[in-house]
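Heads up, this is only part of the complex; the chains shown haven't been moved.
To keep things simple, chains are lettered A and B as they appear, and every chain counts its residues starting from 1.
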């Protein structure tokens, strides 16, 4: 029952599709979800007919969220400039400490087996770390995830002709990881700014930053 | 009031000293703490008169812990072989899922300003991710940490002639970060194997893995 913000960067459509799947699963679990895109800043319009950003993420969405899911394609092996521009624009909010102890997980897509998917989720986690978030990686301790794609730092997907693989393990892996992410987010809410920390140790964790 | 295991690798003494400081701070906060070393596997004995491992970490320590603090010097810019050997030895326990949702934070030391301290904590976090832990980085959102050393992925320390800097900010940074780490660990305990998950969403997070 937490507030989860999904921010995606989608130049050719796959990450927009991924974000929709994430939204559906989180809502079925009972979370409040906002799905937001980021402005696509490279390539002329004619070169990116499938670029999708829907409603753009803004500072209010970031403040509202108790947990973040960020997704990006691997572009030149790194996260997209479009998503990074969104992060850079919101730097002041991040360093003000308002994201402290929010839950964070990153996901990525790539055009071939190793197009930088591990590196992109690692970059996303670095953003979460800088923001003061608590990072929730999928882990290799879940056999179902290993046989899916296995990326221990964040879920990732090898695209099939530019689209998410049309296979049942995609939804299964998302459901398994997001269920855990949702549980961790709920557990962290009392430690967030404005949270009601029920125990002394939680209270002191908050106090340290307020 | 959680069980925290501190595992350090110390070839020349600095990380053993760091582990002692961590222990003292965590105990003052009310946590149960075990401090354990790892077997030093490189160099002949005569070349490492300051190597310290104290009591060696074992599988029981890993099972007992609800939160992990791992510290390593940067050796050739990466974590020490000694600490990695400990991780490799305990691979089976990790993939069995018994570390799921335990809290994790990494720390590192280096002989000069950039000897790999960022990379070492990033490797440590990767171990935490593979183990199924929840990662607690120090963040750049805490101004006190920025003016200390600033490493957003894990606390790190530039050594002064092989020793931790003899400056008040070292204890201050440790106290600030460990207070937060302790709070997050306590919040995650109900989600760990054997934890008592009081809400449905937490319960389902557990169920997913048991």
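Note that in this section a contact is a pair of C-beta atoms (placed from the backbone, for glycine too) under 8 Å apart; a residue touches a chain by one contact, two chains touch by 3 or more.
Just so we're clear, the structure is a prediction, and the values are computed from it rather than from any experiment.
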Check your understanding: Of how many identical copies is the complete assembly built, when 2 are given in place?
Key -> 4
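We take it that only the chains that are shown with their structure count from here on.
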Exercise for review: Superimpose the Cα trace of chain A on the Cα trace of chain B, which carries the same sequence, then give the rotation angle to the nearest 5°.
Suggested key: 180
Exercise for review: State, to the nearest whole Å, the distance from the C-alpha centre of chain A to the C-alpha centre of chain B.
Suggested key: 25
Check your understanding: Once bound in the complex, which stretches of chain B touch chain A?
Key -> 1-2, 29-30, 94-97, 99-101, 122, 125-126, 128-142, 152-153, 176, 179-180, 182-184, 186-188, 190-191, 197, 199, 201-202, 204-206, 208-209
